[in-house]
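All protein chains but one are shown in place.
== chain A ==
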Amino acid sequence: MTEALDTEETARLRRARAERIGRWLMPALTIVAALVIWDRIVVWNQIPHYILPGPGLVAQTLVKDWAILGPATWVTLKIAMMALSVAVIGGVGLAVIFSLSRWAEMSFYPFAVVLQVTPVVAIAPLIFIYVENRTVGLLLCAWIVAFFPILSNTSLGLRSVDRNLADLYHIYGASRWQRLIHLQLPSALPYFLGGLRIAGGLSLIGAVVAEYVAGTAGIGTGLAFRILEAGYRLNIPRMFAALALIAALGVLIFAVLSLISHLALRHWHESALKRES
């Protein structure tokens, strides 16, 4: 009997360990496999590098052109992060105002929706006509894309307060302000963090799209501008290198925001709890 349990237990532990390793190993293996296949296709078909460079050449270009691509990555990251910060302030601020005043919500929510549903590529050219400063223009575009998920998620969270807890606050004579700070904001935190993760990716997309629209008109230095520029010069390897950097930035932003979310919620929210099975 105990022996049967023991074998079962060992099997279970082994499965758990296999899964832990697999979580990292499997994606790593698929990526390596994809790179190898890409490389083989290029080599075996003798595709010239100005049509499709192999992964090795892209990596070389990444190193060789780092003097150009590095600063460009920094610029794009900076714009995306600034846009995200402004989106957080704007999104949470608006959500709080909406939750405090039904009238404000009724009046301004439609504008938020209109901003959200209009593609940023369509608004961006106008923005660059009216906004002189290029950085401010980029920021504005990225903000328009990024703030809505934060606004709508935080709004939802502020409204998802446990009814009994709300009653309790009422019984103990909490002020509107106390209720907001001690009850509504913590209740909204998981929703906000979910919105933040979406907004992180969107702010990068917004920054890149805006840079494309802004084009070569100004003094461009971001990754999107480098892709455009390399495209004009048929420098395909550099286009791929810049693309890889944008993807890496996206993954980095997502990973950092996921970590923040985990750290903020690990003590209490279901989504961040390790299940002990």
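As a convention for this text, a residue touches a chain if its C-beta (ideal position, glycine included) is under 8 Å from a C-beta of that chain, and two chains touch if they have at least 3 such contacts; residues count from 1.
In this section, contacts and distances are computed from a predicted model.
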Can you tell which of "NitT/TauT family transport system ATP-binding protein", "Nitrite/sulfite reductase", "NADH-quinone oxidoreductase subunit K" or "Carbon monoxide dehydrogenase large chain" UniProt lists for the chain that's not drawn?
"NitT/TauT family transport system ATP-binding protein"
Which of A:23, A:102 or A:267 sits in contact with the chain that's absent?
A:267
Contact with the hidden chain, among A:11, A:33, A:47 or A:168, goes to A:168
For chain A, which positions touch the chain that isn't shown here?
162, 164-165, 167-174, 178, 182-183, 186, 189, 267-269, 273
